[in-house]
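Note that this complex is displayed minus one protein chain, with the remaining chains in position.
Chain lettering (A, B and C) follows the sequence in which the chains are written, and residue indices restart at 1 in each chain.
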Amino acid sequence: VTPVGPLRHAVPMETELKPITSPGTRFVELCEEHAADFATRADEHDRESSFPLENVKAMQESGVAAACVPEQFGGLGLDSIHDLTTGVNRLGRGDGSTAIAINMHLTATWVVARAWRELVAKGDHERAAPLEFLLSGVGGGALVVCVLGTEAGAYAGYPLAELTPVEGGYRLHGRKAFGTLSPAANLMLVACRLRQDEHDNAVFAAVDPNADGVVLRDNWDALGMRASGSQDVVLEGVFVPEGTTLTGGTWGALTPTAITNILAGTSGLTGAFLGIAEEAHRLGIELVTTRKKAPSERGVASRPSIQHAIAESEIDLATSRGVIAHSAGLADDYYATHTNVDAGVEDLHGLFAQIQAAKTHVNAAAIRIVDRALTVSGGAGYMTANPLSRLYRDVRAGPFMQQYSPNEVYEYIGKVALRLDPTLDL
Amino acid sequence: VTPVGPLRHAVPMETELKPITSPGTRFVELCEEHAADFATRADEHDRESSFPLENVKAMQESGVAAACVPEQFGGLGLDSIHDLTTGVNRLGRGDGSTAIAINMHLTATWVVARAWRELVAKGDHERAAPLEFLLSGVGGGALVVCVLGTEAGAYAGYPLAELTPVEGGYRLHGRKAFGTLSPAANLMLVACRLRQDEHDNAVFAAVDPNADGVVLRDNWDALGMRASGSQDVVLEGVFVPEGTTLTGGTWGALTPTAITNILAGTSGLTGAFLGIAEEAHRLGIELVTTRKKAPSERGVASRPSIQHAIAESEIDLATSRGVIAHSAGLADDYYATHTNVDAGVEDLHGLFAQIQAAKTHVNAAAIRIVDRALTVSGGAGYMTANPLSRLYRDVRAGPFMQQYSPNEVYEYIGKVALRLDPTLDL
Amino acid sequence: VTPVGPLRHAVPMETELKPITSPGTRFVELCEEHAADFATRADEHDRESSFPLENVKAMQESGVAAACVPEQFGGLGLDSIHDLTTGVNRLGRGDGSTAIAINMHLTATWVVARAWRELVAKGDHERAAPLEFLLSGVGGGALVVCVLGTEAGAYAGYPLAELTPVEGGYRLHGRKAFGTLSPAANLMLVACRLRQDEHDNAVFAAVDPNADGVVLRDNWDALGMRASGSQDVVLEGVFVPEGTTLTGGTWGALTPTAITNILAGTSGLTGAFLGIAEEAHRLGIELVTTRKKAPSERGVASRPSIQHAIAESEIDLATSRGVIAHSAGLADDYYATHTNVDAGVEDLHGLFAQIQAAKTHVNAAAIRIVDRALTVSGGAGYMTANPLSRLYRDVRAGPFMQQYSPNEVYEYIGKVALRLDPTLDL
Partner (left out) sequence: VTPVGPLRHAVPMETELKPITSPGTRFVELCEEHAADFATRADEHDRESSFPLENVKAMQESGVAAACVPEQFGGLGLDSIHDLTTGVNRLGRGDGSTAIAINMHLTATWVVARAWRELVAKGDHERAAPLEFLLSGVGGGALVVCVLGTEAGAYAGYPLAELTPVEGGYRLHGRKAFGTLSPAANLMLVACRLRQDEHDNAVFAAVDPNADGVVLRDNWDALGMRASGSQDVVLEGVFVPEGTTLTGGTWGALTPTAITNILAGTSGLTGAFLGIAEEAHRLGIELVTTRKKAPSERGVASRPSIQHAIAESEIDLATSRGVIAHSAGLADDYYATHTNVDAGVEDLHGLFAQIQAAKTHVNAAAIRIVDRALTVSGGAGYMTANPLSRLYRDVRAGPFMQQYSPNEVYEYIGKVALRLDPTLDL
């Protein structure tokens, strides 16, 4: 038997997600550079539960924050959900909190850019104008957008924050939780309800964080993702001028618009949590390939149980990358060939169920991968000083992130597969 | 809340594996047609443990059996491992036994075609000639090739079947197990050992099943895959003329040649077992969407526990398709850019570990999917008359199939990831 | 380091379930003797799907069939559910089909004996008389009782078989499935519905298999448990004389009576499936400790991956034994101190949820254990000639067995734990 000798270079990195478009290639490159930088401050921001404003600033300067903005407005023109997810994946390796925070901004601009392109193609310049304003703002580095969706007392898609018509616009009342990225945002898109005669509208109100009645609670103190700034935001009768709201479809309904609004963001999140898992796996491998223990003083990596655990994580990584690439690829194919999304609600449910399958698998796999990295660390990873202890806390945020948590997702995917009405029984 | 209404068409089929090359598209189309036909006889062949010679004949006539043969020799010119796996996937939906049987033949010709192309490119027409003969034979519909690798008393890669030099060639002695496809083959490639001074060679001897000393035991009687003809084959001093052996690298070593010899076949198998799972899932969905039960007489599919189980299988299907597409895609990329495979043993181990990760995941996921289909069938699937009871037996073959079973695969993947010598401690 | 040397005797058998009462000790002893005998014919009956009438006869002769009959009627006076389960566990090691078949008879007599004791304690000799007749019949070796509960078109607890009042009794119409033990039974207790003004009654009609209108379909042909005689039984207007019915509570309601009627039987089943798993584990260990393979010719058991798999099964066995002992022990404690079961519906749901937890875990763990035995067998266990291939098919019956399958059990346990009305939404 001739041994082949040790492998010379990193295997995982060869099999990682790779960009498939030209803007994606630039975007991923930049994200990799940012990740290396963000990683140096991740533990400190975690300890202090402070928001890394400097990270957001750096991404504005590099062009990453404007990735999804069309080139004519100063962006990278990134359109591929696959590549968006791949870049967020790289950021997740450096700092999970920053990755999920900027994902909100990136995917919000992806939604706006897509809507803008459709309106322009239809020649509807009037409705395209406010979107153009937003895209220019992001493209020029002036705007950072966060989305406020979640509320403690309502399931996703049923916001209780409400717009009440007043002269020249609306008053907005509500309480939002998990306001990720809000410490850095200067534009907040607030999911709310607008009562109508027939059915209520779901609306996104564009709100300036400095407006009267906006209270940033500065109360984010959680188990993990402590640098994500996911504070509560209270809206006490904030004035929302006419023309500063975006349609989100029908309140409580998963319309094509509603699906498109959240699909890219959901995919992006899978990238972030895969990144956390990849970093934990890397740290675990580093530990076991450098430590030796008595009595044999052989390397820890020589133990079959360690090889077994590492192999299980390799399989989890392979399936996670595969399901992300496959589902994001389906999304890219779909959106490349469908300009009028409203035509295909069944298709979109079929597609969104795939993205949800990816999210559900990746979140669970990422948790297992971090857990195994802790296991093979033999106690070292349990120390606060070891980044694995942060990754263990950060990665657990994944399943909570909306739309959907494990409390809802099986019902959704199951109903879609069984061709039942996929509206959840909430 | 406006319900979106039931989805009008099948979701799973939209998300299935799709061919990505032109020969692959034709191949997959033909496989789909065959599968519909094979399905009509699958239960009968299973009951009788008989080999469906008519299926092999049909695939010779349609051109499927010659898929990997270059067009100049009468084949489809299929080169993509991704598309090969996708076609075998379709066959697996119709009859798992036939799928794994023809996979041996298809991937053996893939290996030969690839080797032939390399030799021609190098101008080595002498060594290319016997390969050309084999490819012409398959392309013309005359040859069906099976590979005899496994032995009861040795781990994969360490065949005890042995070539002893005699005048004009060798004598071959050995006992092979799991000789899938052998009832239909008129050419058997027998993995054997050829002792040398420095290290022993791994060799494939081309043997005519009708030659003196070849004993087909006709003893295949197993839990599942009963129509795969996986009988024992005993070789009692069979004469192997010089010039009718193919090199398989070094005995017991996973050389680049050895990896390339088995990689496509391993990927193909994942397609077959995914196909079995897809068929079981389809049957399960059919059952729950058509049955009603007292006291409510509501459809079974309306029960949350059924939706939950179906969703779990959807996730397993999504990850299985994803990991197959991702790993087979990596293989296609690698082989498209590497003509001299011997240059990159580390790369090939990295690649093969991904294929093994796909195999391990898909086999386990397929077993879970069939199991859930049984569960939601509420007892109906446990009856012999229900195809689910066959699928439950067939799908369990997956993890046994070499290279590697769960008894070996974690050591292999783990060592590759840890950059240790991946030779197994057997 | 001083090695301690190989362990001299079987570990698993020291940790097995042990009887805790005196009648239980005798019962378990006899069951062990029967199991050794039954094992010799199990594969043959499986192959032919024939019912082992000789096994039932042997258990009638040994006293095992009369185990739960009070001593004054010729029985062993076995009352402990723990010990009943332990004896059925031993039978399961020898032949799973026989174990689940006789479990029906044993637990039916357990229910009758318990009801008889309560009535006698209350001085209600009139209602005790028919029970005494049945117990004497079983105690004297004349009666074998099967219970016909399941129907294809209704959930458990909602039988559609119906009693229609006629002069002197009722006419019974219905179709029963999974009539385990029916080929040997001379008394069938048929779960049926008796319509009443306020609410319908659940009733067990005592039916002679030879009565007019009883059709034994002789159609049992399933994946596994092929020797259990679980044929369909059709009841075409069978006359049921007054006084030959037993109350089963309210139709569709899990009353205390209904729970007590099925609780012991459910626990007994867990023993049978644990027995199947133990036998598979034993066979797997036997295989790996006796086989050697090239190139090293070391024993297969020396491989870390084999040790890992065996350890996982040891853990599954330990938890299965633990949860059976704990839950059956709770049942014994409860029934020892509660003569009027109707007083405590909440307690009984709490208790039954524990028995269901045991069933759910043991069924799943047993499937995993048989699966691992196959895995470590390296292909040998997949052959029809190897008993593991039968155990793989037999063990899959567990989750189907009522009350409850995985399609219902999570709802039940969850509702009980959450203190919601545990009636299933069927």
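Throughout what follows, contacts are C-beta pairs under 8 Å (C-beta built on N, C-alpha and C of every residue); 3 or more make two chains touch, one makes a residue touch a chain.
Not measured: the values here are computed from a predicted model.
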Quiz item: Touching the left-out chain: which of C:E118, C:D208 or C:E312?
Solution: C:E312
Exercise. With the full complex in mind, choose from C:T150, C:S230, C:S327 or C:N386 the residue touching the hidden chain.
Key: C:S327
Self-check item: Contact footprint on chain A, counting only the chain that is left out
Solution: 150, 152-155, 158, 160, 177-178, 221-224, 252, 292-296, 303-306, 309, 367, 371, 374-376, 378-380, 382-385, 389, 392-393, 396-397, 399-400, 405-408, 410-411, 425-426
Self-check item: Absent chain, residues of chain C that touch it
Solution: 1-9, 11-12, 14-15, 199, 250, 252-255, 285, 288-289, 301-302, 304, 306-312, 314-315, 318-327, 330, 345-347, 349-350, 353-354, 357-358, 360-361, 409-423
Quiz item: Taking the full complex into account, what residues of chain B touch the chain not shown?
Solution: 1, 295, 304-305, 308
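Rule of thumb we're sticking to: only the chains that are shown with their structure count from here on.
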Quiz item: What's the rotation, in steps of 5°, that superposes chain B's Cα atoms on chain C?
Solution: 180
Exercise. Tell me whether chain A and chain C, two copies of the same sequence, contact each other through the same residue numbers or different ones, using over half shared as the line for same.
Key: same
Quiz prompt | Computed distance of Cα centres, chain B from chain A, in Å | solution = 38
Quiz item: From the C-alpha centre of chain B to that of chain C, how far is it in Å?
Solution: 41
Quiz item: Hey, how far is the Cα centre of chain A from the one of chain C, in Å?
Solution: 50
Exercise. Please list all residues of chain C that touch 2 or more other chains.
Key: 295, 304-305
